[in-house]
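A single protein chain has been omitted from the complex, and every remaining protein chain is retained in its original position.
Then we have chain A:
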Amino acid sequence: MTDSVTSTGARMPAFRRPRLPLSPWSLVAVITALVLALPVLVIFGHVFIPAGEVWEHLRQTVLADYVTNSLVLLVGVGIGVLLIGVPVAWLISMCEFPGRSVFQWALMLPLAMPAYIIAYTYTGMLDFSGPVQGLIRELTGLGYGEYWFPEIRSLGGAMVMLLLVLYPYVYLLSRAAFLEQSVCVLEVSRTLGAGPWEGFRRVALPLARPAIIAGLTLALMEVLADYGTVAYFGVSTFTTGIFRTWYGLGDPAAAAQLAAVLLSFVFVLILLERWSRAKARFHHTSRRYSTLPRYRLRGWKASGAFLACLLPVLFGFLIPTVQLAIWAFQTTDQWMNPRFAGLVFNTFWLAIAAAIIAVALALVLAYAQRMEGGRITHVAVRIAGMGYAVPGTVIAIGIMIPFAAFDNALDSFMRDTFGVSTGLLLSGTVFALLFAYAVRFLAVSLQTVEAGLGKIQPSMDDAARSLGLHPVKTLWRVHMPIMRGTLLTALLLVFVDVLKELPATLILRPFDFNTLAVRAFELAGDERLRESSSAALAIVLVGLVPVILLSTTIGRSRPGQGAPADEPAEDPGRRPRSRALAAPAGATMNPSADEAQDR
């Protein structure tokens, strides 16, 4: 026996397990989940508040527009991302043609491009004074109003902008699904007389359907969450409506009620996705995989495939990036100054702080689940990770209302009692902003941390404890060092997402506090597109990092030719680039990490 166990007979009452309804781990998980669910609870709470005048006004005037525009956007972008994403995924995974290996990762590049940035980049290029129309006028000699040119600042324009940057979700998930399909299944279809096209239509496509729908759902959630694009194009949707009601009409309750309607759209989307998946649960019938022999395309077919893959990359990434770069070089005075450096510094420390908070929370939740795998903990962790589906605007309103109420109550209490004003303690501070980021992006870090933790065998925990280490210290001394790489990845993913976040930052930022995203958006809104390009380009370039990270790991995603088991390589299916890819994707794409967590 060790020295600590020398007395005899009696028990050690200090260790008697308290009879709590919840273990300490579940308690931590439940409290965290409740705090993170606060914004959504506040929003839904407003459903029960009687509708005021403003709401009545909204209902009679603009609500129908919001619903129509949002639905048209959803349908249009949905069809668009399917038409681009699925065919290019099939071409990349099943065919061989010039440039395939480059397109394989290049098709993901638009992920780095926030929709609002591509929107005003194209506006700068395509509006009346832009280079394209200028060239037309020069060539044809026509003047203003004498020729037809599509108006980019329109519902249709917003649709195109959104689908150009959102198709990679469908591409990524359906490509992963095509790669996961056993070669045998496709070979069987060929021995039964199905050619490549028929094999695609009758075997591969139906098998990949759950993944395709998951990708579509993610893209559509982004459409619902988008504020920057539609605001810039002057298209009235729920997000712009919430801003207008909040700032213009000054009615928080009505804004919250609009947010609740938007949120119910999101939930319908999630339910549809679940429902479509529940009906089709496919299992891989064969565990054997070999290198997939790709169909070699030649002649016009190869050119067609090349073009089909080139166009999305060209319009979704290359053209806007080059344009931004040109503008940035024309306006060096805009970013070669201490003010821009201050902006970058602001943005970076905010994003780093948010990333650390999100990863720390994820670590606590995932570890709680590992220590106490009961149903309550599980549900709490899932609830905490729901924020990825909630639009930033909704989270911001859901935080602003209770925080402002708290500040006002405290302030008037302090003034009445002690004659001092406490002012704004929570609302309009960095704290509110960090809280919003934690709610919104916890899912990103959670997904990554859970996958990393799942790879550590439970015997590691047991070994550390049998060597005298308390579970909390075990997390610090064993798990965290082992999953160092995973933690860095999670930090990076949250960092980039925070960098790009716009609507919540707009609403919650402290007075006179700017980030790159806000600055870019504000300058663009003032028609100072060139000046905004440096901030926008900075966001795009930083956003490239996770895309590169993703593309280096996805090649190894193929079952049977993956990385060696002991290598701490990430699993691309569970380490998505953004919050959105996280939940549905993980469920469809890789069951192994889930299983690893079950003892």
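Throughout what follows, a residue touches a chain if its C-beta (ideal position, glycine included) is under 8 Å from a C-beta of that chain, and two chains touch if they have at least 3 such contacts; residues count from 1.
The rule is simple: contacts and distances are computed from a predicted model.
Colleague: Please identify the absent chain by the protein name in its UniProt record; candidates are "ABC transporter ATP-binding protein", "TonB-dependent receptor", "FIG152265: Sodium:solute symporter associated protein" or "Imidazole glycerol phosphate synthase subunit HisF".
Modeller: For the chain missing from the view, the UniProt record says "ABC transporter ATP-binding protein".
Colleague: Which of these touches the unseen chain: A:Leu36, A:Met94, A:Val313 or A:Val478?
Modeller: Among A:Leu36, A:Met94, A:Val313 or A:Val478, only A:Val478 touches the chain that is not shown.
Colleague: For the chain left out of this view, which of A:Pro50, A:Pro150 or A:Gly468 touches it?
Modeller: In the complete complex, the chain left out is touched by residue A:Gly468.
Colleague: Write down which of A:Ser303, A:Ser412 or A:Ser459 is the residue touching the left-out chain.
Modeller: A:Ser459
Colleague: Identify the residues of chain A touching the omitted chain, counting contacts across the whole complex.
Modeller: 1-2, 4-5, 7-12, 15-17, 19, 457, 459-460, 462-470, 478, 481-482, 484, 566
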